[in-house]
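Scroll down for the structure; my scribbles are underneath it.
Missing here is one protein chain; the remaining ones are kept as they sit in the complex.
For chain A:
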Amino acid sequence: MVVWTDQERAYIQDIFSKLNYEEAGPKALQRTLIVYPWTQRYFTSFGNLYNAEAIMSNSKVAAHGVVVLHGLDRAMKNMDDIKKTYAELSVLHSEKLHVDPDNFRLLADCLTIVIAATMGTSFTADVQAAWQKFLAVVVSALCRQYH
């Protein structure tokens, strides 16, 4: 069972309260597709992903980025049982989407970098630690139902 300090909870909630989901989600997914191009394999139905400009102006990518961030929002609202909250999502990602779990870490890293850019100096080391712990729990929960 994951133990969260009050400080960690406050940091996580604070980050989400400051995030514009319509901006951060798309930015994180675009960055993942650009920085780690092999992740594009899961988005062949999204149309033109040929270069950075195409990815950044692709409306399906943007829409999906928002979906991802709303998914994370659910984890934030259920921090004491992310494993259970994500059980179905985990099955979806493994059985239907067949996503290599390594990709969750890549997206998590890109999201961290987007948040660092948004928050600037208020993204202190202890905020980063709490945030990365949260993402690690999320990734672990998403990996749970893989077999």
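The rule is simple: a contact is a pair of C-beta atoms (placed from the backbone, for glycine too) under 8 Å apart; a residue touches a chain by one contact, two chains touch by 3 or more; residues count from 1.
Criterion: contacts and distances are computed from a predicted model.
Colleague: Can you pick, from "Actin-related protein 2/3 complex subunit", "AP complex subunit sigma", "Cell cycle control protein" or "Hemoglobin subunit alpha-1-like", the UniProt protein name of the chain not displayed?
Modeller: "Hemoglobin subunit alpha-1-like"
Colleague: Residues on chain A that touch the omitted chain in the whole complex?
Modeller: Listed in rising order, the touching residues are 30-31, 34-35, 52, 55-56, 109, 112-114, 116-121, 123, 125-126, 128-129, 132.
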